[in-house]
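Note that one protein chain of the assembly has been removed; the remaining protein chains are unaltered in position.
Which chain is which? They are A and B, in the order written, and residues in each are numbered from 1.
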Amino acid sequence: MIPLLQASQFPGRHSVLEPAGAQAALIKDGLWDPMFVTASVTFALVVAALLWALLRRRVGGETLEDPARQRRLGLTVSLATAVTTIVLFVFLVVDSTVGRATTATPGHSALQIRVTGHQWWWEVQYRDSLAQHWVTTANEIHIPVGRPVVVELRSTDVIHSFWPPNLSAKRDLIPGHENSLWLEADSSGEYRGQCAEYCGHQHAKMAFLVVAEPSDSFAGWLAGQRDTAATPADSLTRRGQEVFLGSACPMCHAVAGTPAGSRVGPDLTHLGSRRTLAAGTLPNTRGNLAGWIVNPQAIKPGAKMPPNALSPDDLQALLAYLETLR
Amino acid sequence: MSSPCRSHWATWVRGLALAGLAAACRRETRQFDNWPPTASAAAVVREVDLQPGPPTRHVDLVGPYDGNAYGTGEGKRLYNQMNCSGCHFQGGGGIGPPLMDSQWIYGSQPENIFQTIVEGRPNGMPSFRGKLGTDQVWQLVAYVRSMSGLLPKDVAPGRNDDMQVRSQEQSTTKAQPGRSTLPPSAEHP
Partner (left out) sequence: MTSMLEATDRDRSGRTAASEAEVVMALEQTWRPEPGLWGWLRSVDHKSVATRYLVTAFVFFLLAGLEAATMRLQLARPENRLLGPDAYNQFFTMHGTTMMFLFAVPVMQAAGLYLVPLMIGARNVAFPKLNAYGYWVYLFGGVFLYLMFFLNTGPDAGWFSYVPLAGPEYSPGKRVDVWAQAITFTEIAALTASVELIVTIFKMRAPGMTLNRMPLFVWAMLVQSFMVLFAMPWVATASQFLAMDRLVATHFFNQAEGGDPLLWQHLFWFFGHPEVYIIFIPALGFVSSIVTTFTRRPVFGYPAMVLSLVGTAFLGFGLWVHHMFATGLPQLGESFFTAASMMIAIPSGVQIFCWIATIWEGRPRFGVPFLWAIGFVVVFIIGGFTGVMIASVPFDQQVHDTYFIVAHFHYVLIGGAVFPLFGAFHYWFPKVTGRMLSERLGRWQFWLFFVGVNLTFFPMHQLGFEGMPRRVYTYLPETGWGSLNLLATVGAVIMAVSVVLFLVNLARSLRAPHLAGDNPWGGETLEWATTSPPRPYNFPLVPVVDGRMPLWQHPDGLPALAGLRTDVRDVLMTTVLDAEPDSRHRHPPPTIWPFCAAIATTITFITLIFTPWGLVIGFPFLLVAFIGWAWPRGQDHQEQRRVEAEAAVEVAG
């Protein structure tokens, strides 16, 4: 039941027009709505003027050389130009105001999250003054509702762009440059985001999920993420851990509390608690996980994870182990 | 009188054009879905020449990514991500032997390098059996060969977006592979 429920929720809300945060709301209410109305009205006026000019009844005695008529026409054109200029100027002022509001620096209470773009997944890190409290996860960003969050954006390979449309505008992740943006969720929920800058073969499947939750459950989640992975309790999961450590997995993935510590691919310490797999591509179910491990290239052709020819028993044990990583 | 000569030329031109086209296609292929993964390393590479019956002719295995720029580039990524640079550095060698010179202890053929990676070698080269997919090993093989100029220049990688610590593989002049002496510790027991 629970996986089904999750599947139906997946992939979360994903729209500019349903703002769930201050920035997105400012852009939608402060810019898009007035712009849409103004543009529609102007469009209607211009098309109406065009149709009138095309279809108006011509009187027999009109002459082109009538200077009064020329003057009137010139005046109309000048007036239209003046109105255009004034509308644009008003728009410029509104735009600057909204721009200042969306980028105003948040207070000291802001939560800092570091997001690093990789081909084609997102590394998410919650830093702390104590290094052992650092939390590293992937493709899923938990934030507390009602608290500003500063997202530091970096890239290790090519340019990506971080964009959760319900919460905030986008910002590029450029190798060698440090960018950041801030956002704040008004209500709890799951908001989908996707890479917006063309970044290679799997640009299409490089999504993430922002999970906004009340601050106490966020604190609980963060505390849970700080734990190292659970020790396997039964023989199946023990076997699964052996498979994990004995196969290609630890060459790229880390599981805290085990010898696996590579940072090439996503950190799997709490894989079982995540809602999606493969950067927001698949709901996190056992079947999807199995398919992903065995042949990722069928799901995301070009992804950096190679196929893994595991025997059925090994695969089942591995899946059982990975599901304990909650 | 001129027609045989002309057809001779035409054949040559056509052959050259076809070869060029084939090379271009091979260089640029992006092959992702190699499923099922090719046979395991043991089936690909023979440990020794000894076998029952008369000796068969030795056939050089061609690395599947030797003419493929994308595969070679992936090999370069793996070279750093799998920490090959930890011992071989950027090809100049340090803890492990250099890979950008003409001296090969265990042979410069793709199959030799494949075997070195999969089986490991004495004195510190670990075995990557089961740790890398067969395709990934072949990609590494192609990259390692590019480091000493054994691949065509249009296939070998260009510079990296990092501090420049070595000249790009593309500009490496081809080193005639020679065999260096086997260190005593590496002899078969």
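Here is the rule we go by: a contact is a pair of C-beta atoms (placed from the backbone, for glycine too) under 8 Å apart; a residue touches a chain by one contact, two chains touch by 3 or more.
Bear in mind that the values here come from a model prediction, so they are computed numbers and not experimental data.
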In the full complex, which of A:281, A:295, A:308 or A:324 touches the chain missing from this view?
-> A:281
In the whole complex, of A:158, A:251, A:271 or A:293, the residue touching the missing chain would be A:158
Which residues does chain A use to touch the chain missing from this display?
-> 10-11, 14-17, 23-24, 26-27, 31-32, 35, 39, 42-43, 46-47, 49-50, 52-54, 56, 58, 64, 69, 73-74, 76-77, 80-81, 84-85, 88, 91-92, 95-96, 98-99, 102-103, 119, 157-159, 161, 163, 165, 169-172, 174-177, 179-180, 192-205, 281, 301-302
Just the residue numbers, please: which parts of chain B touch the chain that's not shown?
-> 21, 24-25, 27-30, 32, 69-70, 72-73, 76, 153-155, 157-164, 167-168, 170-171
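We adopt the following convention: only the chains that are shown with their structure count from here on.
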So how far apart, in whole Å, are chain A and chain B when each is placed at the average of its C-alpha atoms?
-> 40
Where on chain B does chain A make contact in their complex?
-> 30, 32-37, 77, 81-82, 130-133, 135-136, 161
Chain B partner contacts - residues on chain A that touch it in the complex = 175, 201, 246-248, 251-252, 264, 295, 297-298, 301-302, 304, 306-309
